[in-house]
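Sending over a structure as structure tokens; questions will come in a sec.
A single protein chain has been omitted; all remaining protein chains appear in their positions.
So, subunit A:
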């Protein structure tokens, strides 16, 4: 049933049909000379709905569907292209669905190969002794091939497969070679069939048709017209007017993956009988051309239907949080059991930490609570350092600083982190009674994942009296470490799938569901301010209030420093402009304020946050007070 999609397609209004035909003609246009164009296509009157319901009849009676070859002057073509704005939309959509299809097909190929690989992997897995299942429960019963794969480069045989796949497709449709001799083609029965098949394809949402239209041909078409040029196959453009129905359509195409294959099957015998040799030649040509076509552009067709396009208003952070809070947690009891299982390992972790191993936790779900529990239950009486790796401005230097300053009580600065590390190493080696537990939430966070920071952390944690327990979340996190770092870290891996939501970890991130509120989210604002003194918060409040008062003024430059100082003095928040400056530096370091120098040389202070966030913030502050 190759044509099932027709039913699910967009409403076949006469207008749409006409458009399709036009597109068809357009794409069949090949250039022979400078001034002349030949259009190959079935006459429009033969496009009866009954005809394209039954592809078989098309084949059996090719004579009826004879081709019409006529001369079309350039102007006509241009007119065709120019006046039909709908074309673009149609075509694009078709491309989209085709690429989806092709993609699916490729996936099928790949999975075939992978089946074999899986087999090999299983052998290896068996040799590693994986057969025994872990009672605690990690998912290692799955072999590597079934897991989310890396972005692997295509293998050699896959390339040829792809090429032949591509070469086969145009047989059903149009090929670049056809444009060379359209007259000749038109006379042969084969091409008749081909055109009829094309018709079928056209109505078939022109999926194959558009996508496999040779690159060359398209280019030629596009060259005279800037309008068409703008939409190359790989541009990610997508119509604005696309409605919901069309999206459904894309989804509906998927189940019919097999369509092209079956279509092909119906046509093959004819081809072989009539012009097998020629077809073979062409195929060879196509193979080469299509190969390069397939591999010349690495870009992938994508959609630009984004959240921004959504008519529904997005939620605020608070609303989303409330919604999520109200949603009942599914399988709470089971998750609790699971977490209790992990908690039973605490004493073992302690033992292993003391024996010189470091512990890394992985698995889905936030491991923050687990580590916190570990900390509160076992580390209360010992020196420990908690590093929130997910904090956006954490650095290795701040970690090292807190060790030297808080743990070793050393006052002074270091020229480089390496010097600092050397100092720490020396101190820890000298004093064997010194012990330090380091807990790092999200060792793979943006700020810590760098090569240098990992190197320093690894060296730090290779010290025998520093015990590290860390968590990772990124799926590719293990790629951070090479052999040398791994051996420095001396990891013991623990799988702790908790299924807990990443609430804390993502509080610094902008969720896709949440209204984007400036570059600084409310939560981070709150976080920073909570760590400041009351006076500092007051200062920030003053500035925020002032900015809100002036929110109707679009050319508000910010509060000048002198005015601000005056206000702060009046509110008994500062006693000298030095203290105010110190506070402002703090704000600036956290990117809470921005300073600008005006034309008159006066410093203006501005909070780079939009007004609604600021209002929210002030409300929150009021609540707190």
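We take it that contacts are C-beta pairs under 8 Å (C-beta built on N, C-alpha and C of every residue); 3 or more make two chains touch, one makes a residue touch a chain; residues count from 1.
The rule is simple: contacts and distances are computed from a predicted model.
Novice: Any idea which of "AP complex subunit sigma", "Amino acid transporter heavy chain SLC3A1", "Origin recognition complex subunit 3" or "Adrenodoxin-like protein, mitochondrial" UniProt assigns to the chain that's been left out?
Specialist: Hidden chain identified via UniProt as "Origin recognition complex subunit 3".
Novice: Specify the residue from the set A:328, A:412, A:554 or A:601 that touches the hidden chain.
Specialist: For the chain that is not drawn, the touching residue is A:328.
Novice: Any idea which of A:348, A:429 or A:596 touches the chain not displayed?
Specialist: Answering carefully, the residue with contact to the hidden chain is A:348.
Novice: Touching the hidden chain in the complete assembly: which of A:286, A:317, A:497 or A:524 does that?
Specialist: A:497
Novice: List every residue of subunit A that touches the chain not included in the displayed model.
Specialist: 99-100, 103, 124, 127-130, 132-134, 136-140, 142, 144, 146-151, 236, 244, 247-248, 250-251, 254, 299-307, 309-310, 324, 327-331, 334-335, 337-338, 348, 351-352, 355-357, 362-365, 418, 446, 449, 455, 472-480, 483-484, 486-487, 490, 492-495, 497, 499, 501-503, 505-506, 509-513
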